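Input: one structure, supplied below.
A single protein chain has been omitted; all remaining protein chains appear in their positions.
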Amino acid sequence: MKYYFLLSISFLILCCSCGEATKKTYRINQIDLTVEGPLFDGPNTLQATHVIDLNAIEPNLKADQIEAVKLIKANISTQDSIGFNNIRNFVLQLTSSDAKMEKVAVLNPVEKNLKEVTLNPSAESELLDNFQQKEIILILDADIEGDSENNLTYQGNFEFEITYKK
Amino acid sequence: MKQLLLLSLLWLSHSIGFAQNTEADQLLGVWEPSNGKARVKIEKIGEKYYGKIVWLKEPIDPNTGQPKVDKNNPDASLRTVPLKGYRMLKDFKYLGSNQWDNGTIYDPENGSTYKCIIKMTDNNTLDIRGYIGVEALGRTDVWKRLNLKK
Partner (left out) sequence: MGFGQTDSLQQEEDFSMYENLNFADKGAKRFCTPKVFDLSPAKLISIGFDHQGAFDVDYGHWKDQNGNHLSDLKQGDFQGAGGLRISANIPVISKTNVVLQAGINYARTAFYANSNRNLNPLDATLKENGLSTAGLSTTLFKPFNEEHFMIVQASADLNGDYATKNITPIKYTRYSSAIIFGKKKHDRKMIGFGLSRTYRVGELNYIPVMLLNWTAPSRKWGVEMLAPARVNIRKTISPRNILLFGYELEGNSYRILHHQLTNGTENLSNIELRRSELRIRATWEASLYQFIWMSLQVGYRYGYSFNLDQYNDGKEFFRGFTGDQPYLQENKMNGTWYAQLSLNLVSP
């Protein structure tokens, strides 16, 4: 009797742990965010499209297994000699074809003499709907001082915390 | 004959698609809400339409002396986002019949986001209706198109 009782309990525990949520980090590395010139004083919009690779999180992971997605890190870097000296602030948004645009990070003001900055992620934005699409668009609004004829490209490195059920 | 038919069909579908795109893109441009306190530029990202604040009548916060930021955002971590450049109209899709729906409008004055429907009553006039739940529980603001001074 005791044996069957213990077996049932073990079985129950096993079943419960089958449905437990797993957290993993999804990285978008060195993606180019670009805008064509001429650029003018004020907010200019750089963007990049990224195709979501769910297999990178877990082999054969399906979109409907994902329970929550949060941006945990957003770094922007540049090769320009002036660094970010002409940038007043950055605002990062994320959108896709069938999900709402979410504001996910901000850095205001941007300090001088830097070639790499870390944006402050939003504590509350939820990106689940966006990550269930095939592609996402990253939109970086850069508030630029002064005009320029040139195109602008910055590199972005982003980390997302994905919570999913196995 | 078959090839001609196929070509005609292709041309027709392309034309219809192009015409629809032009109709939806009538929303693009710079608009002014009825109180004249801001100007909003509507642009397209992907297949959806977004409106961002490009001009504020009073751009400086009198309490801080700095450019206004989104200080009433319910998400405290986003309260440093500047209002100039702020996308207050988001995610609108063209439904046909001069209507854009499924979007939201954000009021920086109180940090509230409302469901929103946009109707173009004529080429230079928009009815922007923000509402809660059902369209009846809302308020319509009339926006007028702006052009460069000659």
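Here are some notes:
A and B are the chain letters, set down in written order, and residue numbers restart from 1 in every chain.
To be clear about the criterion, a residue touches a chain if its C-beta (ideal position, glycine included) is under 8 Å from a C-beta of that chain, and two chains touch if they have at least 3 such contacts.
What you see is a predicted model, and the numbers here were worked out from it, not measured in a lab.
Contact with the chain not shown here comes from a single listed residue; of A:Asn44, A:Asn86 or A:Ser122, that residue is A:Asn44. Residues touching the missing chain, restricted to chain B, are 21, 25, 28, 30, 32, 34-37, 39, 41, 43-47, 54-55, 62-63, 72, 74, 84-85, 107, 109-112, 114, 123-125, 127, 129-132, 136-142, 144-150 (touch as defined at the top).
Operating definition for what follows: only the chains that are shown with their structure count from here on.
For this pair, chain A with chain B, the centres built from the Cα atoms lie 25 Å apart.
Residue ranges on chain B touching chain A, taken from their complex, read 45-48, 50, 52, 54, 69, 74-78, 80-82, 84-85, 87, 90-91, 104. Interface residues of chain A, counted against chain B in their complex, comprise 42-43, 47, 88-89, 91, 93, 95-97, 100-101, 103, 106, 108, 120-125, 137, 139, 141, 143.
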